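Note that one protein chain of the assembly has been removed; the remaining protein chains are unaltered in position.
Lettered A and B in written order, each chain numbered from 1.
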Amino acid sequence: MVWAQVAIYLLIVTCLGLGMSYTGYFFLAPSRPRALKQEAYECGVPQMAGSRERFSVRFYLIAIMFILFDIETVFLIPWAVLYKQLGVPGLVEIGIFFAVLGFGLAYLWRRGGLEWD
Amino acid sequence: MTFTIYELAAMQPALLVMIAGLLAVGLDTFVPSKTRIAHAMLCGGGVIAAMAALGSQLYYQRTAIHAFGNMLVLDDMACFLSLAILAATGLVLISSDADTTRRNIGFGEYYGLIMIAASAMMMLVASNDFMTIFVNLEVLSLALYVLTGITRKNPRSNEASVKYLVSGAFATCFFLMGVAFLYGATGTFALSGIREALALGLDSSMARVGLGMVMVGFAFKIGAVPFHMWVPDVYEGAPTSTTAFMSVTVKAAGVGALIRVLLIAAPMRSDLWADLLWWMAVATMVVGNLMALQQTSVKRMLAFSSVAHTGYALVALATMRSTDETFVPEAAASALFYLLTYTFMTLGAFSFLIYMGHELPGKDGTSEWQDAETLSDLAGMADRRPWAAAMMGLFLLSLGGIPPTAGFLGKFYLFAGAIERGHVTIAVIGVMASLVSLYYYLRVIVWMYMKEPMIADEKPHPSVAVVIALAGLATLLIGVMPGAFIAAAEHSIAVLR
Partner (left out) sequence: MEIESSLYLIPLLPLVGFLVNGLLGNQLPKWLVAVIACTGPFIAFLLSVQALQALATHPEGLHQAMFSWISTGTLNVPFGLQVDALTAIMLMNVTGIGTAIHLYSYGYMHADPSFSRFMAYLNLFLAAMLMLVMGDNLLLLFVGWEGVGLCSYLLIGFWYQDFANVDAGRKAFIVNRIGDFAFLIGAFTLYSLTGTLEWHGMEQAVAALDLNAMVVSGPMTGMPIMVALMIAGLCLFGGATGKSAQIPLYVWLPDAMAGPTPVSALIHAATMVTAGIYLLGRMDFLFVLLPAVMGVIALVAACTALLSGLIAIAQNDIKKVLAYSTVSQLGFMFAGMATGFFHTGLFHVVTHAFFKALLFLGAGAVIVAMHHEQDIRKMGGLWKDLKGVSILFIIGSLALAGVPPFAGFYSKDAILAAVYYQAASPGASPEWMVIFGMLVFTAGLTAFYTTRLVVLTFFGKPADEHRHLHEVHWTMMAVLAFLAALSALAGVLGLGTWLDTFTHHVWSPPAVEVNEALEHTAHYVAMGSSTAVVVLGIGAGLFLYLSESRREALDRWTKGSGARVYGMASHKFFVDEFYEAFIVNPIGWLAKLLWGVVDRIVIDSGIVEGSALSVSGFSAALRHTQVGAVSAATTSTLVGVIVVVLWLVLHG
């Protein structure tokens, strides 16, 4: 029975909330639309062009590449912190890691991923 | 934390595949005169080497290798599923010859991604820790997102890729959140650690929510209802060879990992997840089959049928808890065997669609490859391609569960086991559902054998014929002599505990 009470309570609360906000929106709020009001907000400065502008896909590519390599260098930090304890095996492991990363970079380069044209 | 070289042996098969894949990428990038033969040889070599490594593990090593603080374990189940995945990968590599040359796909990326995905799946089925499970799940998913969209000029392929990426990311969120919940409740990522913690009474709502969300993540990957909505769109949009690859391997890997999670992390809470899986299996079988009924595209029909087959495999998991409340982990063996049979028959059916591909004239005078998709593409093919059509008939009958094919034995073993454990209802539903499925499988056979041909310019690719023949052979072999395979599946589960 507790659940039934909860359900009824939820129903009432939902109706009340929705009813209040829609009542305010439709009946109480003043509505005087102007062209300027419909424009996108640009820090108070009038808009110069449409906000749905298309960027060249190359920006995304470069950005993704950047993030990729950026984040992967983060793994250097734990290795650097424990450099002495990890010893030679650690060095080998980070070497493999960099080899893979370097391979990726070389591939990227070779396939023209970094060319703008 | 350090490890010995010996522990690397647990990764060795997957590493071999991964290295072959990376070399394929390198070959494409750094070697000037590149041929697809070289790529195929390289990747095929990797697959064979990995199979050999698994074989030596099974026959000479015998004991499971626990590596990296028990994060990876190469036991019999991992070997069994890895071999299934490798078999499928090998077949897809052969049939990809048609796709890469016809559609001018870059060999390096294509072969590389397939190998990387295969490697990730092999490690996924060997993962014994949520950390490795998650990483491998993501590696394989990322590879598949790209493979789905690898025909860049094809808008359907692109659409499928984006859909797969977005909904996949959404589901991954839940998986990750579930892992976080479990970690919060138990303080560990290790499956065995979670089991111990749960046994110690750390069995809070938090842990239950975590378990539920992890199951949702797996259910999404294997395409169980109601997490299946991406399956038809993605399978239909992706190039057919990719569809063939992911429909069989991801299912094997996902179900395998789910079995490991359920059996190692939460065997004592089978009362919770068994009922959940019961409903999921029923919904998946019913919805998958009913939706497949409506399709006129054979490719989309096979996509829904793969949803339905997920449901059949889940029956085994759902009935691990018998009706007299004992826990029977051996039941999972029938799911493994079923996945093995499913691998070959589905791969064969999709390969037939590639085999029957034809050229469509494009707008600017060029031509574009189109794999067979609709029923009318296959109409009357029995006259012109009697052998291939007969093989397709075999695959479809096997999918429908008609003896003496592998599909019949898979279903028989599955449902007979379910009834043995007292789950009659789900077995009846499953049999009824496969009865419905016969309708749409047989419809394809009717079109192939009883209609006049509608296209006349199909250009079969010889390499695909090899795949069809091998898959047909396997389907018949498992159907006629299932003993060794069933024994292997049962052994795989037996050593898991």
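FYI, a contact is a pair of C-beta atoms (placed from the backbone, for glycine too) under 8 Å apart; a residue touches a chain by one contact, two chains touch by 3 or more.
Please read these numbers as outputs of a predicted model, since none were measured by experiment.
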* Structure fact -> Considering the complete assembly, the absent chain touches shown chains B
* **Residue touching the undisplayed chain, where the options are B:H39, B:R102 or B:K163** => B:K163
* Structure fact -> Given B:T35, B:N70, B:Q294 or B:T323, the residue that touches the chain left out of view is B:Q294
* Structure fact -> Answer key for B:F80, B:F134, B:Y183 or B:F220 versus the chain not shown reads B:F220
* Check the options B:H39, B:R102, B:R208 or B:H461 and report the residue that touches the missing chain. => B:R208
* For chain B, which residues touch the unseen chain? -> 162-163, 166-167, 170-171, 174, 203, 205, 208-209, 211-213, 215-216, 219-220, 226-230, 232-233, 269, 272, 275-276, 287, 290-291, 293-294, 436, 439
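Going forward, only the chains that are shown with their structure count from here on.
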* Roughly how many whole angstrom separate the Cα centroids of chain A and chain B? -> 32
* Structure fact -> Seen from chain A, its contact residues with chain B in the complex are 86, 89, 100, 103, 106-107, 110-111
* So in the complex, which bits of chain B are touching chain A? -> 2-3, 22, 25-26, 29-30
